[in-house]
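First comes the structure, then the notes that go with it.
With one protein chain withheld, the remaining protein chains of the complex are depicted in position.
The block that comes next holds chain A.
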């Protein structure tokens, strides 16, 4: 009967679990310096590039990605949008946000694709992963901030970690889906000629899953971009910080301009990744 009248100490359990985890300081410090390294690397490059060269590089990448059907409108939009961000004095914030997004997407990719492959290969693993992915995606993103701070302190790294947790599920899911969608007769063909699992994966399954997989990567990138404002609450620098400050100071104008800069960045990233996906066909 007591279980019906007294509250379950679930939150106490989670707290003691988190406290128990914090004793592995060395492990978390290792992760912190590793991710910190990637973040600093990206940021170092972006700080080094003059604005004009950065814009030229973005345009060149777009030019290459859309080589099978030029989109002049997109190129023009990128030029105008980036110049606007520069003009509004958000350049460094924009590069910091880009660093956050690129780092978390990269990590989501490196962890997510192998997880997706394992899910496609094993029904048991798929059954275990599905609820975990649902949890990762539907748990309010703010919740990740609390343990992230406990383990990784404040700054870019906990921001990246909570973005990764929030943004990884689409990559995992779409990798799984893409591999499972490969027609069964192609799998039979690969098997009947004596392919090893690895050969089948590399030569047949992944190439055929590529466009689905890339759609997942694109979604992951967009989700991590949606995390930038939340991540700014634990000290991840960038456009999110500007939005966060504007909210604190009740400054609608600054909030709008910083928000607009995020939108421009989102559109550029989205269109480029989509163009790369289409170019393969």
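Heads up, the rule we're going with is that contacts are C-beta pairs under 8 Å (C-beta built on N, C-alpha and C of every residue); 3 or more make two chains touch, one makes a residue touch a chain; residues count from 1.
Here is the rule we use: contacts and distances are computed from a predicted model.
Here one chain is missing from view; checked against "Protein translocase subunit SecD", "Quaternary amine transport ATP-binding protein", "Aldehyde dehydrogenase family protein" or "Amino acid ABC transporter membrane protein, PAAT family", UniProt names that protein "Quaternary amine transport ATP-binding protein". Only one of A:47, A:134 or A:191 touches the chain withheld from this view, namely A:191. Remark: the residues of chain A touching the chain excluded from display are 183, 185-186, 188-196, 199, 203-204, 207-208.
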